[in-house]
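Shown here: the complex without one of its protein chains, the others still in place.
So, subunit A:
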Amino acid sequence: MAKAKLRQILAADKGKVPYLEKQKKLQKEARKRKRVQDEKEADEDDVSGEEEEEKMEVDGEWESESDEEDSEDDERVIDMSKLEDSDSEEEDDDDDDDDEDEEDEGEEEAKKPRNGILKSSKATTAADKDEAKEDDDEEDEEDDEDIPLSEISEEDQDPEADIIPRQKLTIDNHSALTASQASIALPIKKSTSFSLHHTITTSTPVEIKDVHDDLTRELAFYTQALDAAKQGRALLLAEGAPFTRPTDYFAEMVKSEEHMGKIKEKIKEQAAMKQASADAKRQRDLKKFGKQVQVARLQERQKEKREMLDKINVLKRKRAGADLGDENEGDPFDIAIEKAEKVNGREGRDRRGGPNAKRQKKNEKFGYGGKKKFSKSGDAVSSGDLGGFNSKGMKKNSFGSGKKAKAPRPGKSKRQARR
């Protein structure tokens, strides 16, 4: 691996793109092997002798060809595992003893379809077996997960595609990881008292459906911590270790008084804001009906006032006993009801009782509403108006009032007595 890295760095220095280089090498090798095999079949006599020369010759030809191929049918299968293997194979190439290995691989390569992904995994496993590497099986699995570059390059072409090209060589050395974990691990056993380490692991892995949903995520964290707190509290109390801080124990806190004050203010402010917004909303709703409500209320008030006044007036009159007929005497409330109905019947400004007091005074003083001269004298309309005329009335009374004849005013003595 170290060698491979060095090579990469060197290539980078020279300005080459390392993976393209590797691809080329790979393809070259594959073709070389095919070629070699063919020739073996043709004349099996002296393969090993010629091999080196053949390679030298072939290199030049195939390089140009391979370049063409590259551009033509975009055959860019990069598989990291394969790269690793290729590195090791290159090293092996130097010795001529590994002919058998090469033959095997060559056959396999020949069998493979060109662009399959599956084949790579097969090849790697085969190669691993051959070389008896110490790599773990899991590494192979991870390698299988790697995406061939051909797919990536296609994705890269359209800009909308998700950009996480996973072409990095992943390292996950399990044995080394476990070893390093073991080297630093605290000697925590079941017998170790809980108060020494204070660590609690959940019984089941915490699963969060959507990490980007703040509410559910934070709830999951909260429940995890809450369970741990309960569990830890129980364990500590069972061990007799102190847990709760007594109320008379004062010490410096993580957040200072000042900071807590700020937080309190913030909370208050938020509450106030909430309240204010709620109020504003209510007001807005009210405003829609506010006008109507106000009008109704004013009306009510006016009505009450008028009723009151009427009642008072009636009572006053009753007291005075001035010119109240016998009929009206009995129930002063009839009047009130009548008047109220009238008030209800009327609408708009008229109901309010005209202009204000000052205006009224001025109107009295200076006159208002056009000329008053001849206002009581008759004119064409009044003389033509026969509304009040009744022939019966003419006959009944000497005066043509048309009204019912009132009871004559009682005599003085009677009036005195009534008082």
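Simple rule for what comes next: a contact is a pair of C-beta atoms (placed from the backbone, for glycine too) under 8 Å apart; a residue touches a chain by one contact, two chains touch by 3 or more; residues count from 1.
Following the convention adopted for this analysis, contacts and distances are computed from a predicted model.
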**OP:** Using the UniProt record as the reference, specify the protein name of the hidden chain from among "E3 ubiquitin ligase complex SCF subunit sconC", "Ribosome biogenesis protein brx1", "Mitochondrial distribution and morphology protein 12" or "Exosome complex component RRP41-like".
**Re:** "Ribosome biogenesis protein brx1"
Original post:
Among A:A251, A:A320 or A:A357, which one is in touch with the chain left out?
Top reply: A:A251
**OP:** Using the definition of touch stated at the top, determine which of A:D172, A:D285, A:E304 or A:D385 touches the missing chain.
**Re:** A:D172
**OP:** Touching the absent chain in the whole complex: find that residue among A:S203, A:S377 or A:S391.
**Re:** A:S203
Original post:
In the full complex, which residues of subunit A touch the absent chain?
Top reply: 159, 163-164, 166, 168-174, 176-178, 180-181, 183-187, 189, 192-193, 195-206, 208, 211, 217-218, 220-222, 224-230, 232-233, 236-237, 242-245, 247, 249, 251-255, 259-260, 262-264, 266-267
